[in-house]
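In this view, the complex is presented without one of its protein chains, the others remaining in place.
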Amino acid sequence: MKELFPAKQVMGFVASLVLTVVALLVYYTDMSFTVGMTILLATAFIQAFLQLVVFMHAGESKDGNSIYTNILYAVFIAVVTVFGSLLILLWDM
Amino acid sequence: MHIDNSQPLEYSTQQNQLNILGFWIFLGAEIMLFATLFTAYFTLADRAGSGPTSAEIFEITPVLIETFVLLTSSFTIGLGVHAMRLGRKNAMMAFFGITLLLGLGFLVTEILEFMTYYHEGATYQTSAFTSALMTTLGTHGGHVTLGLFWGTFIILQVKKRGLTPGTANKAFIFSLYWHFLDVVWIFIFSFIYLKGMM
Partner (left out) sequence: MEFFERFAIPNPSPAIYASMVAIALVSIGIVVGLTYFKKWGYLWREWLTTVDHKKIGIMYLVSALLMLFRGGADAIMMRAQLAVPDNKLFDAQHYNEIFTTHGVVMIIFMAMPFIFAFMNLVVPLQIGARDVAFPRLNAISFWLFFAGAMLFNISFVIGGSPDAGWTSYFPLAGNDFSESVGTNYYMLAIQISGIGSLMTGINMCTTILKMRAPGMTLMKMPMFTWSAFIANVIIVFAFPVLTVALIMGTTDRLFGTQFFTTDNGGMDMLWANFFWVWGHPEVYILILPAFGIYSEIIATFSRRNLYGYTSMVASMVLISLLSFLVWTHHFFTMGQGALTNSIFSITTMAIAVPTGVKIFNWLFTMWKGKIRFTVPMLYSVAFIPLFTIGGVTGVMLAMSAADYQYHNTMFLVAHFHNTIIPGVVFAMLAGLTYYWPKFFGFMLNEKLGKVTFWLLTVGFVLAFFPMYITGLDGQARRMYTYSESTGFGPLNMLSFVGAALMAIGFVVIVYNVYYSFKNSSRDIGSDPWDARSLEWATHTPVPEYNFARTPQISSSESFWDAKKNGHVLFKGELEEIHMPNNSGVPFILGIIFFVAGFSFIFGLWVPAIIALIGVFICLGLRSFELDHGHHISVKEIKETEEKLGGAK
């Protein structure tokens, strides 16, 4: 029975729960916009990274490098698209 | 078909490895798909015209339920893949089944959430904000719905054919899909709901 609940997965789940609760502080307590956004950014990206590495086993096969490069590329272009668009359409209009 | 027995079943043939890498590349494309949806949402989030704003309609309760349900389902499917690697077919099917039930719970909560929005005058056509909100949440929810069908089909195949390189490969790829949907939800939860309720 114990073998069905490997330590890595359980720890990963607990860590995700903790990160979610930390993010919730932004709603349940009073804090400035900047602090709040920083907490949200940190918890979101850390949790995403956790899912990728621990749950999705991104690095486990010999295609690991290709997979990480692919995800890195995607995230980079995604961030450029999001922030570039916000700059163009909202912040520098 | 040459089977490499030193690898887990889902990686054990050439086609299996192609399928897994191909799916990861697909997930890269999906990251851009959701990035575009998020871009639209962030651009239009404060443009509610004469309709309700995010602060007016967002409620923490359904969001909490959706988040913990989906997060737990990500955990249970991880346990399912682990059981599969141990060759424990029944445990694997049980964990996958629980995952899909939790997914259904997520969807039901989200549908109720949308119905509430409609009653409050926040419809798909009301404003740029509502169109962007519902398209983003709806695309994610649509992916979850597709996942419920896909996951069911896989459980049926495992039941009928057992754990083979073919079924293990499909189950593993489905788990990648399901985890990815949870990653997207993390961003929805943080930057649509929580940010909108700060």
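The letters A and B name the chains in turn, as written, and every chain counts its residues from 1.
One rule holds for everything that comes next: a residue touches a chain if its C-beta (ideal position, glycine included) is under 8 Å from a C-beta of that chain, and two chains touch if they have at least 3 such contacts.
In this text the structure is predicted, and so the values were computed from the model without any measurement.
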Options B:Glu10, B:Glu30 or B:Glu113, residue touching the unrepresented chain: B:Glu30
Sole residue of B:Ile57, B:Ala132, B:Ala168 or B:Ile188 that reaches the chain not shown, by the stated touch rule: B:Ala132
Residues of chain A in contact with the chain not shown: 63, 66, 73-74, 77, 80-81, 84-85, 87-89, 92-93
Touch list for chain B against the chain that is not drawn: 1, 14, 17-18, 21-22, 25-26, 28-30, 32-33, 35-37, 39-40, 43-44, 47-51, 124-132, 135, 149-150, 153-154, 156-157, 166, 170
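The criterion applied here is as follows: only the chains that are shown with their structure count from here on.
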Between chain B and chain A, distance of the C-alpha-averaged centres to the nearest whole Å: 15
Chain B partner contacts - residues on chain A that touch it in the complex: 3-6, 9, 12-13, 16-17, 20, 23-24, 26-27, 33, 36-37, 40-41, 43-44, 47-48, 51-52, 55-56, 58, 61, 63, 66-67, 70-71, 73-75, 77-79, 81-82, 85-86, 89-90
Residues of chain B touching chain A in the complex: 11, 17, 20-21, 24-25, 27-29, 31-32, 34-36, 38-39, 42-43, 60, 64, 67-68, 71-72, 74-75, 78-79, 82-83, 86, 88, 91, 175-176, 179-180, 182-183, 186-187, 189-191, 194-195, 197-198
